[in-house]
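The complex appears here without one of its protein chains, the remainder shown in place.
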Amino acid sequence: MVETPRQVVVLLASFAVMAGLPAIAAAAGRPDFVTLGSQVCIMAIAAAGLDLLMGRTGLPSFGQAAWFGLGGYTVAILAAHAGDGSLPGWVTGAWFAWPAAILVPAVLALGIGALCLRTTGISFIMITLAFAQMFFFLFVALKAYGGDDGLSMRRRNALPFIGPRDDVGFYYVCLAALVLVLLVLRRVWRSRLGVVLDGIRQNERRMLAIGLNPFPYKLAAFVLAASLGGLAGALHVNLFRFASPDLLHWTQSGELMVMVVLGGLGSLWGAVFGAAALVLLHVFLAQWTEHWMIVLGPILVAVVLLARRGVWGALGGR
Amino acid sequence: MSGLLEVRGLSKRFGGLVATDALDLAVGAGEVHALIGPNGAGKTTVIGQLAGELRPDGGSIWLDGADITRLAPPARVRAGLTRSFQVTQVLMAASALANVALVEQVRQGHSFRFWRPASGDARLEAPARVMLARVGLEARAATPAEDLSHGERRQLELAMALATRPRLLLLDEPMAGLGAAESAAMTALLAGLKGEVAILLVEHDMDAVFALADRVTVLLDGRAIASGPPAAIRADPAVRDAYLGTP
Partner (left out) sequence: MILLLEQLLNGLQYGVMLFLMAAGLTLVFGIMGLINLAHGSLYMIGAYAAAWTQQQTGSFLLGLAAGLAAAGVLGVALEMAILRRLYGRAHLDQVLATFGVILFANEAVAMLFGRQPLMAGLPRWLAGAVEIVPGVPYPLYRLAIIAVGLAVAAGLYGLIAHTRIGMLVRAGATHRALVGALGVRIGLLFTAVFGLGALLAGLAGALTGPLLSVQVGMGERILIATFVVIVIGGLGSVRGALAGSVLVGMVDTLARAYLPGALRGVMAAADADALGAGLSSMAIFILMAAVLLWRPRGLFPTHG
């Protein structure tokens, strides 16, 4: 993965806009832009993780929302227990709650991934969707944690230097998390691990014939994608101080896939642009009509049929 | 006779069709053993079973005295048995060098490293360049595989197989689709490997077979109908009837 000069320029410009977003929002008198920016960063983290699995390893998972929701519920449930005194207050510190929101999905993904990876192709798509739906039903049925109605969180997880009501501070936390995730993933992409994952995507039979057992590497990608999904979910629940089964809804999984493909499958940076495009599209279509999905659906079909390389590929200009 | 590879009573059926019928086969260390026979004789099925992609219904496969009948394909490669493919299987989006470097990486066994870039790593690329030079592709190292000619891809396929440092190579029609000049070059290349690595060669190009093979086994309907030195096989009337035809 080598970025073209034009892509580097676009990346730097995008980063400058993101870094200055709170100032822009203040000048425009639109504090909601900051929330929107946080949402873009959060979805981009989840989409970038999914791109490692879908784009780099060639495993299209239709269950990414499960990890997103599990991460989100992890922080919300910890906060609920701290609130009623059944757990000590320090579990709501971000230093504890966020790693927990990464670990819970990661551990579950280790087991479920091992099962899902027994299948390939369409079966893999179907089975990841089915397992995600299983967790969806679980949270709908868990009345102790709100069931259908969801679970609110009184305040965000405690962070050093940033107050619980400081939306701008929280935005910068999300942006920093995104930049960190992207820089690490970019190294993974080009590393020995990334090269093996790419080989599995291109020709698994060849990888077997040169002595590689692909299973542990596929599982590693699956777990890594789940971990990032969990982190994104934790940030999302912090942003809105609310967790509900909708986090795990199958359309959420579908939208994450759309973000990856819209941005450019396997391009890593593309996931950010895909996430931004879809989040902004939601907001603007929703302002225009409550039936915005009737516009989004045909856009999806057109993107799949016509724009194969995605936003990032188009930026590359080749 | 104790060989590097010993196959005893290998059998495989697909429904009612007997694809491999109680086959015995031995390849000595450093020997080139050709497996020939008409289309449908079951050669590719034998390669598939030896490489571990197909599970035999009966019989056993031994490599250097160890039973490998139930090993998965990657474990066989680590034990020293590597196959090449009749239809080229290289990573089309990667350069020739990256293809071979990837094999080197897998052989060295450090594929969970996720921090340093793989490309530009001399520990992978130096031995990979040596392999490319052996098959005559050093000048094309940076070219993506999808831009290589068919003949060059066949060379790359061989380089990738050799980079696993096998003791036994299963070559599934290495001359497939090559022109006369390319075939001669590939034959010379394989002749250069003689004595260093044992080869089980499946090939339709009889000139190559008789130039390279120390021993020849003729397969018909999944059974070995003859086995011996090339001269004896050429003279065998049963073989002439079944396969070679009248020249």
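Brief remarks on what is shown
Letters are used for the chains, namely A and B, taken in the order the chains are written, and counting of residues starts over at 1 for each.
The rule is simple: a contact is a pair of C-beta atoms (placed from the backbone, for glycine too) under 8 Å apart; a residue touches a chain by one contact, two chains touch by 3 or more.
Computed from a predicted structure; not experimentally measured.
Put simply, the hidden chain is in touch with A once you look at the whole complex. Checked against the full complex, the candidates A:10, A:127, A:151 or A:175 give a single residue touching the omitted chain, namely A:127.
Contact with the omitted chain, checked across A:95, A:137 or A:284, is made by A:137. Within the entire complex, the positions of chain A that touch the omitted partner chain are 54, 60, 62, 115, 118-119, 121-123, 125-127, 129-131, 133-134, 137-138, 140-144, 250-251, 254, 257-258, 261, 265, 291, 293-294, 296-301, 303-305.
Criterion: only the chains that are shown with their structure count from here on.
Measuring from the averaged C-alpha position of chain A to that of chain B gives a distance of 44 Å. Interface of chain A with chain B (complex): residues 187-188, 190-196, 198-199, 202-203, 205-213, 216-217, 220. Chain B makes touch with chain A in their complex at residues 51, 53, 72-75, 77-78, 82-85, 89-94, 98, 102-103, 105-107, 110-119, 121, 160-161, 163-164.
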